[in-house]
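As you look at this complex, bear in mind that one protein chain is not there, while each of the others sits in place.
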Amino acid sequence: MWRYVVPLIVFATMSGFFVVGLQRNPNYIPSALIGKPIPQFSLPSLTDPSATVSTETLQGQVALVNVWGTWCIECRHEHAFLVELARAGLPIYGLNAKDDRGAALDWLAALGNPYVSSGFDPEGVAIIDWGVTAAPETFLVGRDGTILHKHISPMTPQVWQRDFLPLIKEQCGASGCTFLAAVGGQ
Amino acid sequence: MTPRRQRMMLIGLVLVGVVVSATLALRAFQENLVYFFSPTQVAGGEAPERAFRLGGMVVEKSVQREPGSLTVHFVLTDFANTVPVSYTGLLPDLFREGQGIVAIGQLQGETFVADEVLAKHDENYMPPEVAEAVAKARGAETQ
Partner (left out) sequence: MIPELGQFALALALCLALIQATLPLLGAARGRADWMALARPAAAGQFVFVAIAFGVLEYGFLTDDFSIEFVALHSNSALPAFYKFTAAWGGHEGSMLFWIAILAIWTMAVAAFSRSQPDEFVSRVLGVLGIVSAGIIAFALLTSNPFVRLTPAAFDGNDLNPLLQDPGMIFHPPMLYLGYVGMSVPFAFAVAALLTGRLDKNWAKWTRPWTVAAWVFLTIGITLGSWWAYYELGWGGWWFWDPVENSSFMPWLMATALLHSLAVTERRGIFKSWTVLLAIGAFSLSLLGTFLTRSGVIISVHAFASDPTRGLFILAILGLICGGALLLYAMRARYLEAEGGFKLVSREAFLMANNILFVIATGAVLWGTLNPLIIDALGLGKISVGVPWFNIMFLLPMLPLATLLGVGMHTAWKQMAAEPLLHRLRWPAAIAVVAGIALPLAIFGTTSVLTAVAVTIGIWVCASAALDPVRKLISRTGGPLTRAQLGMCLAHFGVGVFILGATVASAYNLEFDTSARPGDRIQAGGYEFVFRGLRTANGANFVADEGEFELRKGDDLIAVLTPQKRVYRVQQTPMTEAAINTNLARDIFVALGEPLGDNAWSLRIQVKPLIGFLWLGSALMALGGLLAVTDRRYRLIRQEQAATNAAAQQTIGAA
């Protein structure tokens, strides 16, 4: 009579392992550049070709650098959240990679522009220096001009809370940041 | 021989057969378990003599082909340590610099000689085992 219960027990045991197995998959991939200074780059601005977005632009502030393109479908998922963060006062700079200027400008006009400015990188040369392999990717840069964190795949409120906020609070610490409260810092 | 004895003998034979098969199976299993090591572990001398899997990111600008031969050299990293790898043969299509790959082979001296190089076929370009090794290496570094 007990032999009929055996299959159920085997199944239950297997399921137990599966549940554990599912919890054990970290999906974040650190970058070689974490802790290192921002790479040297200089790109024309997307909106105003006479202006530049470069290493100098990012110095001395806590900011996000977001890699995007109109061809990047996944980027849509994070765009609204980025616009929200930008509205709260967080500086976000874009790296528009492998894109068409006209299409990119239309995109921003239609979906909203969260970027202080976007560097236009149609050949994808700057993103190689940033170690970018896919989009969307978002970097957190610190006051001292080093890269504090990199996130691949769309930015979500959960990722923001878990990975970015603690680092931002550290950076903003003593001098405080104007946007900190608005983005959930206090 | 009585039927009872026949049956006992049959059961006995079956049991012996099962034990022998199980032992052989387990031994074969052990021999064919391929363990995964990260560049940090290899640098730390943890890697075994026999074949194992080495995973990491292909370091940018590290891929070099021996002129006139099918041998290619590149460097794998988990952002804490690196291992030079050499492979003779055709590389998979998805192999490129900056990509996470897994190589299967043996350590010969300082170089990992790969028999097989695997790259993953979907939008996640780093095998989870490599990602975890990298995360561990990062954790060790910050401590």
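In order of appearance the chains are A and B, and numbering begins at 1 in each one.
One rule holds for everything that comes next: a residue touches a chain if its C-beta (ideal position, glycine included) is under 8 Å from a C-beta of that chain, and two chains touch if they have at least 3 such contacts.
Predicted, not measured: the structure shown is a model, and the values here were computed from it.
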Footprint left on chain B by the chain that the document does not show: 21, 25, 28-29, 31-36, 53, 65, 67-70, 88-91, 93-94, 118-124, 127-129, 132-133
Residue ranges of chain A at the interface with the undisplayed chain: 1, 4-5, 7-8, 11-12, 14-15, 17-25, 27, 70-71, 73, 76, 103, 110-111
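The definition used in the following text is that only the chains that are shown with their structure count from here on.
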Centre distance in Å when chain A and chain B are each reduced to the mean of their C-alpha atoms: 32
